[in-house]
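My questions all concern the structure below.
The complex is shown incomplete by one protein chain, all other protein chains being positioned as in the whole.
So, chain A:
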Amino acid sequence: MSEQQLFKVTIDNITIEVPAGTTILNAARQIGGEVAPPAMCYYSKLAGSGGKCRTCLVEVSKGSEKDPRPMPKLVASCRTTVMDGMEVKNITSEKVVDARAGVVEFLLLNHPLDCPICDQAGECHLQDLSYEHGKEGTRYEFQRRTFKKHDIGPYIQLHMTRCILCYRCVFTADQLTSKREHGVLDRGDHAEIATFIEKSLDNEFIGNVIDVCPVGALTDKTFRFKNRVWFLKPVEAHRDCPTCSGKVTLWNRGDEVYRVTARKDQWGEVEEWICNTCRFEKKQTSDWVIEGPRLVDRHSVISQGHYAGSVGMHKPAETFAAVNDGRSPKLMMDIHDVSKVNRNEITLSLINGPAHSTNFNSTKD
């Protein structure tokens, strides 16, 4: 057998050659665009992930060159490897689109539709998926599952009700650290990730569970309720970090650093893991070397109200003085003197955890 045996696989009538052992999902990602099935649980950087959420279901209409029978059921593309001559239908198959809509509805069954409160809204994969499949409403009329609240420290906020049990955080805690302290307890409706998470909190890289979480189950407590992601400017920055690569995305408002996340690629996966110090403790612009604005997909709500690709550091040029013989405009009112929002006395980004009424009432209105 040659070292690099290439298999020819046709996905949505696009043919590509991939090495043997590649999964259908990864082959589709090499083609890119709409052909790639969505994935809620598969994470290319975590070994063993995938096979949990069923959103990546595809139809295999021809098994291989040698055995051209179609596969009897839809298969999870993140776990199925390609065969030579395989033909796969993703968005061209009615069955797949229908099944995926059903899967999304099942994922949303116990998911509280509290997107207005959730900090993940705007960058949530489940939100995108449900809107793509027209399942943003709910037909479910019963009590959704609830859990006892777990407080897991000052940095990470756990909302177990929002969890879709993708196991990504479990694999992250398991694989980034030497010992397994974090798993899923109980079964079925009662399954939850909460119990062991307290024990791995001292890990230097545990903050990455926030980034891998496809929904708002694990969110950044230092950013909690501070702002909505679409009002922030994503900026690429780096710093000399002794523990991690230090390459991050800063989410700024003005010059305030509201949140630090790892950089995510086009599949929403972290490019390089970052450490807790970078993520939670470096909330000053002076801590970072700013590289420039981060490109945001123009279909994302984060790029709303911005010109294509220019969310970030672009400041519009003032033209008034140039066309009026150097006179500056006469200001009838400075909004910052009147407005009570964004007061200088309240630096939201430096408050640990969410702001409370005490933060707002302590200063004079």
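Worth a mention:
Just so it is clear, a residue touches a chain if its C-beta (ideal position, glycine included) is under 8 Å from a C-beta of that chain, and two chains touch if they have at least 3 such contacts; residues count from 1.
Just so we're on the same page, contacts and distances are computed from a predicted model.
Going by its UniProt record, the hidden chain of the complex is named "NADH-quinone oxidoreductase subunit I" among "ABC transporter permease", "Thioredoxin-like fold domain-containing protein", "Copper resistance protein CopA" or "NADH-quinone oxidoreductase subunit I".
Summarising the interface, chain A meets the missing chain with residues 114-117, 121, 224-228, 230-231, 301, 304-305, 332-333, 335, 337-342, 346, 348, 353-360.
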